[in-house]
Structures are given as C-alpha cells and as structure tokens.
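Complex shown without one protein chain; remaining protein chains in place.
Think of it as A and B in the order they're written, each chain with its own count starting at 1.
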Amino acid sequence: MHIRHVRNELLGALQTVVGVVERRQTLPILSNVFLEARDAELVVRATDLEIEMEVSTPVQNLKPGKVTAPARKLYDILRGLSEGAEVSFEIAEEGRMLVRSGKSRFTLATLGAEEFPSLAGIQADTQVTLTHKALRSLIERVSFAMAQQDVRYYLNGMLLHIGPQWVRAVATDGHRLAMSELALETGVKEDLQIILPRKAVLELARLLDGGDAEVTLSIGGGQIQVQLLNLRITSKLIDGRFPDYERVIPDSQDRRVLGQREKVRAALSRAAILSNEKFRGVRLQLEPDLLRIQTQNPEREEAEEEVEVELDGEPMEIGFNVTYLLDALDAMKTENFVLELRGPDASGLLFEAGESTHSKYVVMPMRL
Amino acid sequence: MSGDTLWLDCVRRLEAQLPETDVNAFLRPLHAVLSAEQLTLLAPNRVVVERVRRDFLGPIRKAISELLPYDLTINVTVGAPSAVPTRTVIAEKVEEPPASTSFATGRLDPRYTLDAFIEGKSNSQARAAAEYVAGAPGGQYNPLLIYGESGLGKTHLMHGVGHSILARNPRARVVYIGAEQWLNQFTSAIRLGRAEEFKNHYRTADALLIDDIHFIAGKERTQEEFFHTFNALIETRKQIVLTCDRYPKELDGLDERLKTRFAWGLSVPVEQPDLETRAAILISKADQQDLKLKEDVALLIARRVRSNVRELEGALNRLAATARLTGQPVTVEFAMESLRDMFAVYDRAVTLDNIKKEVAGYFNIRLNDLSSVRRTRSLARPRQIAMALAKELTQHSFTEIGDAFGKDHTTVLHAHRKVAELRESDPRVREDYSNLLRKLTT
C-alpha cells in the first residue's frame, strides 16, 4: 500500500473514526485502525467490536493494499503536522508502515489487515429513511436521559420504537424518562423496538448535521447500520427488552403548572448552587401564581427563589433532583412549558406548551 | 392479519399490565376469529367467558385500539376454533353457545376394545361375560354389572362391549354416560321442564352403558327415574351395562327394587391382577404407544407396582415419555434409572417412623429417646434434627409432627428454625443433616 494526500483530509478521516477506539484494549489489534487503498480511495475503519465506523476519502493511490496501524499514534502524528502539508503512508517492509511529510518520517508497527475484525455485512430486515435534522432532533431530545453505566443493560442505550406512522426515541435511567416522537410514514407493518447502545447514540449525535439530507437506518440481525455520505456506522444493538415506557408516562394529572421556560430554568440553576452536591434535591412549593424553589446543603446554606407561574389545581409541595428538571427544560425549545403533577410521590410530566407536544419528560420525585 | 396473530399481539400488551396468572388462565387460551368489524374470542366454557367479560374487556378494547387503526366490536363466547367456521360465527353474531338439543353423552375411548383387554385370572369371568353380551346384546345377561375397585379395567370392558355392538351394527345407538352426569342431566331436565325429552333420549337407546352406578345411591328421585328407564329398556330387550365400585347388594342407599333388578342379570367381579397379568397389561399398553417393552422390563415394573392398573400405566407413561425424549432403548437398566424415584416411593415412602429410625440409628440412641422429655444436649439435638427432617421430607403439619414426637407444635417450630440456623453456623450439624437427608431420600 502506498498513498498520498493532504494532511487535513487524512486527519479528518481519522478524526471521524478514532473516537471508537478504546484506550484500553484486550485485543491489541483493536487499538489499530484499518487502512485500505483501493481505486482512488483510502478506506479507514475502526471498531471496538460493538460499533464499527468506516470512512472513505479520495487519495492518490500509488499502490493498492491494506494494513492496520496504531490509531492514536497515527492520529497524533497527523495532528502535529502542519496544515496543508502533503502526507504519504507506505508499507515499507513487513510489519512497518512509513509515514512521511516534508522532512518528517515516522515508522509505525503494523498488524495484518486480515486479522482486523469486522461486523459482518448486515442483513437488513427493515429500512427507515428520515432527514438528518429529524434524527438528530430525536436523539438530542432524549439522549441525556440515558443511563451511564447501569447494571441493567437495557438502560444504557436509547430505544427506537418504530411504528407504521411514527418513530419514537426513548431513554431512561430509572429516575427520569424522555420520549420524543416524530410523525413519519415508516413503511413498517408491525411495531419494531430496538435499543441502540449509548456509544452509537453519542457518535450519531456528533456526526449528524442539521440538514435536510436523508439518512437511511438499516436494521437486522441484531445490528443497525447508518450510511452518511462517505461514512458508514454499524453498531450491534443491545440484546434485550426495553421496559414498557408507555406505562410510565402518566395519562392525566390533576395539577398543571404553566411557566416561562427560561425564567424557571434560570431560577432553578441559581438555587442548584446551594443544593446538596450529591443528591441535588430541590423543594418546589406550588401556590396559585407562584412557584417557590428552595434548596439547602449540608453546610446549612440556603437558597430561595420565587417565580411567577400559572397553577391549575391545588397547591402542593414536592421534591426533585434539580439536574433532572434542568435537563428536561434544556431539551425543550418553546418559550413556555407545562409541568403536570399528581402528588408528592408520583411522577411529574414536563412538556413544551403549545400545539405540538412531541416530546415528553417524566421525572420521579425525591422524598426530602 | 389473522385473528390469532392479532390476539397474540394483544396478549403481549396485556401481559405488561395484568397479573400473569390471569393472563394465563383467561386470556392466553382464547382463540380469536377476526372479521371486518368484529373480533370474536372463543373460550372453552362459560366460566372463562364470564370472567373475561367482567374483568378484561376494558383492557382488551384498549390494547386492540392501540394495535388497529379502526374500531372493532369485541365479542366473547364459548367455542372451539375448528368447530366454528369463521363466516357463520360472524353472520349469526353468536352471543351464547347454542342450546344443546340432545343430552351430551360420553365418547367411547377408541383404545378400550375387547381385543385390547388383557385377560388374567383376576378378570377372566368379567371378560367372558362382556364377550357374551357383546355377541348377544339384550339377551340373558341383562343387565351386565361389572364391579370392583377403581383402576382395574371396569370401564375398559364396558367400552369394549359398546365398541363390539357398534362393530356388528354401526347404526345402533350406544349411549355411554357417567352416573353422576346422568344425575345432573336429570335434575336440570326437570328444572327446565324437559323431563320428557330426557326420558326419550335414554329410553330409546339400543344399549345404555352407565359408569359408576354407585353414585345414584341415596338419590331417591333419580333412582325412581332410573328404575323406569331400566324397565323400559329391559322390556324392549335393549342391553344395559353398568359398573359399580362394589357388589351391588352391599351398596347402601340403593333401592331394594333396583338391587333385585340387578340380580336378574349378571354381576361379575374384576379383581387385582396377578403378576403375569400386570406384565401382560404393560406390554399391551406399551404396544398401543408404539413402545417395544421387553418381558423382563415389564416384569420389573409389574413386580414393583402392585396396586392397580392405572398405576402401572403411570409407570409406563413415565418410561415412554423419557424413552421418547432420550431415544434410548428401554432396557432393565434404563427402566430402573428413569423410574428410580417412583420405585423409591413404593419401596420405602419417607414416613415419620422411617425418619425416627434413621435418626436414632445415625446418632446411636434409642428410638424412645427421640420422644422423651430429657433435655440433655446429646438427645435434644438429634430430636431437633429429626423434627426438622420430618418437616422437610413429609407433608405433615407442625402439630402432627409434634404428636409423633410427644411434643407440641411450638417445639417443632422451634426445632425447625434452630436446625436451619445451626446448618449455617455449625458444620457438624450441616453434615449430619445432609447425611441423613441423603439416607432418607435415596
């Protein structure tokens, strides 16, 4: 293999996939990136066995061939080279790849390309096409609620529930839940539920632009594949059931608070400063036309905020983790929002005020 | 979409909201027939229909509305999927099961033919009588009454007579029914003012086979009706075959007139089969299941299982099930292995006495010491262990176990808890206990 190209393009390709490479690997070859010169392209691929990213970039192909080289080191080298420089990769001898640019020379240890694992070609049973913008919005509106490292495998990801008329994204960490729905003629006959792993969700969110270009999700055989121009992401799905989220979203509640999103958000963020750092508890006192927010920390420092709201229903008091409220308010776009409540031990439901309530946020209270 | 597919999806949704036992008992077994506007759910009986209508119609409606973009009328009724052609159900809007125009009677078990009946000393007389009656129904042995304990083949002989009569005359009306069913039908016929219909149904049979006639003992009104039916059939030389769990003369509460009538015919006993007959029965029953049972295996089982024919069948069924599963040939070793726990039951059931003996032997103390009031450690511990074992291995209550050891139930309860605790903390007790457990159960 021998290719030549400008540094920025090569760096861009590597940057796209390098996030997948885990810093600590059990399998040495997984710290490497797969490189193949074919036709007038360089194919760059990285995987952690759960997710695989492959990007191709046009290059000057002097000699076709393939190899794998240390991903991080190659990335750092390219980053260190000056912008606009010309770079070449060349297999110099068995087990060595030569990287040259101007007066710089680097010899990297390589491993055989045949050994490099690949998530086998996907057998797509279902294909759904939507715009970049729509998919990105679905992800942005719920992904913050995914669990980080829960024991429950199914919480460490995002549910895509695909019905004939809509696509829903759902995420929950067991304390709060976010659901967003997009109306779409999907072409599926029966409902389909898949759980995307956290990493795939975050990578997708990073790579989707907000445009109207279409993106196709191919699903089958426990995998999902997304083709974005010259980039292909393949991910294993989380094998398991997702909880019955519809049961968790309350139907009708007897108290309804209408508030200005930005005002309430700001008040909550200020009060949060003096909340217990670990538990993040905040007390909400609802009175007609008034929301009182109180926090107190172990040092007995206190905060109190009052914000105007419209309350429909009896006054009440309830505790929440303030982070959960802020996350939900941050994910919204409208000027006003609605918070529906039933009692101090029952979940609160937040959504955007207005005609189209496509996203719902359920937050369980805290006993303070 | 077929009704059953829709229904499976619907049940999957309901599963998330309803108790699993309810889903299993009342919803999963339903069959569904789907038309353009209606979903008909078919339940095996009224009990299920009523329960579904009362408790589950709401959730079902909601689940269906989430699955289908249009509304359906949901209808719950008694029915079997194959028996009800889709179209007619919908056209007629069957709400209730069709009222039966005749009285439901039992079916002759196709396997119970006279040819398949294994003869031995214990039943040769009954067999001969059945053969005779089958050849000359309505003749001198009328009624034929077969008596003996449950599980010895009375019903088989009775069905055999029915089959033979039908073989000779396929148009004959052979009516077979259990006495208690007959009784129930009679009472409800009276209640519904259909007594005439009931009488006609039974008095026009060519052969009437009534199982377990002892059930009508003590039921005067039924006996009256039976007496008349009986006379009507005998007069027109129609055959009657009856079974009874004892010699009819010994049956309390049976009308003297009926006892006399029964004596007009022939009463024959079936008794416990002997070893050879038991083995032959096993081989024949195995044949019916396409299982080759060698004589040595049959004798092995027949020797161990002595009580009645049905228990033999139980052992054989168990053997057949395991043989089919493992694909192994049925050898003596295989039979020993797969029936080990069954045999163990017959060889030595775990009784309170067994436990006492085993525990006394193990700790080298006298049997009486287990029930004594002495509280020395060396006796108290074995006593507690014995009581704990009794709780684990038998179905006796704390009180019953207490009685056996001359203690009250709180002492047993305490021993039970104490031993559970000691098995955690004291390795010696743990070992003793598990040794005894093994001795008693293998």
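Here is the rule we use: a residue touches a chain if its C-beta (ideal position, glycine included) is under 8 Å from a C-beta of that chain, and two chains touch if they have at least 3 such contacts.
Keep this in mind: contacts and distances are computed from a predicted model.
This complex has a chain not shown, and the name its UniProt record holds, of "Sugar ABC transporter permease", "DnaA regulatory inactivator Hda", "B(O/a)3-type cytochrome-c oxidase subunit 1" or "M42 family metallopeptidase", is "DnaA regulatory inactivator Hda".
Looking at the complex as a whole, the chain kept out of the display touches A, B. Only one residue in the set A:P70, A:P197 or A:P365 touches the chain that does not appear here, and it is A:P365. Within the full complex, the residue among A:E9, A:D48, A:E86 or A:D150 touching the omitted chain is A:D150. Screening A:N61, A:S218 or A:Q296 against the full complex identifies A:Q296 as the residue touching the chain left out. Mapped onto chain A, the interface with the missing chain covers residues 147, 150-155, 172-177, 240-241, 243-245, 247-248, 275-276, 279, 281-283, 295-298, 319, 321, 345, 347, 362, 364-368. In the full complex, chain B makes contact with the omitted chain through residues 4, 8, 11, 15-16, 20-21, 24-25, 28-29, 31, 44-48, 78, 80-81, 83, 106-111, 149-151, 155, 178, 180-181, 184, 212, 215, 245, 289, 307-311, 313-314, 317-322, 324-325, 338, 341-342, 345-346, 349, 395, 420, 424.
The definition used in the following text is that only the chains that are shown with their structure count from here on.
Chain B has its Cα centroid 60 Å from the Cα centroid of chain A.
By the touch criterion stated above, chain B contacts chain A in their complex at residues 9, 16-17. If you check the complex, the residues on chain A that touch chain B are 190, 244, 247.
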